[in-house]
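Missing here: one protein chain of the complex. Every other protein chain is in place.
All chains are identified by letter, namely A and B, in their written order; residue positions are counted from 1 within each chain.
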Amino acid sequence: MEPNKGLVSALFLSFLLHATMASPTPKPHIKPRPPPHHPCRHLTFYFHDIIFNGKNSKNATAAIVGSPPWGNRTILAGQSHFGNLVVFDDPITLDNNLHSAPVGRAQGFYIYDRKDIFTAWLGFSFVFNSTQHRGSINFAGADPLMNKTRDISIIGGTGDFFMTRGVATLETDAFEGEVYFRLRVDIKLYECW
Amino acid sequence: MEPNKGLVSALFLSFLLHATMASPTPKPHIKPRPPPHHPCRHLTFYFHDIIFNGKNSKNATAAIVGSPPWGNRTILAGQSHFGNLVVFDDPITLDNNLHSAPVGRAQGFYIYDRKDIFTAWLGFSFVFNSTQHRGSINFAGADPLMNKTRDISIIGGTGDFFMTRGVATLETDAFEGEVYFRLRVDIKLYECW
Partner (left out) sequence: MEPNKGLVSALFLSFLLHATMASPTPKPHIKPRPPPHHPCRHLTFYFHDIIFNGKNSKNATAAIVGSPPWGNRTILAGQSHFGNLVVFDDPITLDNNLHSAPVGRAQGFYIYDRKDIFTAWLGFSFVFNSTQHRGSINFAGADPLMNKTRDISIIGGTGDFFMTRGVATLETDAFEGEVYFRLRVDIKLYECW
C-alpha cells in the first residue's frame, strides 16, 4: 500500500500537532460536528433509465425481473412498487441529454423496498472504457427517491478507480411517467490510491 | 482523507517501535493470532421481519419477489428456501420488542442460497432519520442462519456514519414459524471519519 502525498502531508502535520499536545483532550459532552472532508476526486455524471413496458423493447434499458405476489413484470406494482426488482444497463452522459454520446454504462439493479413511499436499494457499477476513463466504480445503498438528494456508498473501484471509496449524491433530474427517469450523480471520492 | 487522532497515535507509536528495530523480524512458521481490534464505535439494534404469506398484508414488512422454478411467491420454497429472494423494509428497535418505537428502518434484500441448510446472502441498509442518528449504514455478506452468530461486512455509510467500515455480528433472537424473525445486530465500526 502506497499512501499518496496528501495523506503523508496530513500525517506529518498531525504528527507535529500531536507531539505538542501533553495529553489527550477529554471528550466533550456535546458531540462536535466533524470537520468537512474534501474529496480527492470529484466527478459528475447523468444516467438514463428506460423501463421495458411490453412495447418499447427497442429503447428500453431496464426490465422488471422480480415482482411481489400481487405484481407482474411489465407494469410496476402497486404499493409504491414494493418488491419490484429492476435490472438495468443505462447510458452515462456528461450532460442531461439522453442523446449525448455515452461515456460509459451504469449496470446493476434496484429493488423497490417500501410499501408506503418510493424507496429503492441499489447495487450497481459505472463501467468506463473510453480514452477519458477506464475501469469501474461500484455503488451500494438505500435510495429514498422522494428526497431531493440521497447519499449512497461508493464501495470500491477498479482500473483508473483502483480501490477507491467515497459517497455519491443522487438527484432525480427528470421523471416521465413510470417509464423514463434520469439521475444526476455527484461522485465524491475520499480514498484515492 | 483526515486521519483521526487514534490512528496518528498508533502510527507514532509504531514509528518509534519500528525505528528501534534493526531489521524486519522473520515470519514465524505458525501464524500468530492478530491482536484484538477495538471498535471506534459500537452500537446494538434489533430488527423485525414479517414475511407476506398471502394473508398478513397489513403487518407484513417483507415479500418474496423471486423464487426457484419449483417455488412460488407466497410460501418459502423447499430445499431450505434455496432461490427465494425476499425484499424487506423492517423496523429497527433498541430492544427486542416488535412494538417499541422504531429508531430507523432496515431496508434491502436477502436471497436464500443453499439447498441443504438455511443460508442467505444479504444486501441492505440501516436508514436513520431521528434526533439520535441521521444517515445510513450499508451491509453485505453471507449469513449462515443456523450458526448462533454470523459476521457480515459493513461496507460504507453516509451522514453520521460517513465513510464508515466495520463488521456486524448477527444473531437470530426469535423465530416464529416461517413468517416472523427477529435479528440482533451488533455493529462494530473500525473505520470512523
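Everything below uses one rule, namely that a residue touches a chain if its C-beta (ideal position, glycine included) is under 8 Å from a C-beta of that chain, and two chains touch if they have at least 3 such contacts.
Just so you know, these numbers come straight off a predicted model, no measurement behind them.
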Missing-chain contacts mapped onto chain B: 6-7, 10-11, 14-15, 18-19, 24, 34-35, 37, 40, 65-69, 82-85, 111-115, 119, 121, 123, 140-142, 144, 151-155, 165-167, 190-191
Absent chain, residues of chain A that touch it: 1-3, 5, 8-9, 11-12, 52, 54, 63-66, 72-74, 85, 87-89, 105, 107-109, 123-125, 127, 135-136, 138, 140, 155-159, 162-163, 193
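Note that in this section only the chains that are shown with their structure count from here on.
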Rounded Å distance between chain A and chain B, as computed from the means of their C-alpha atoms: 20
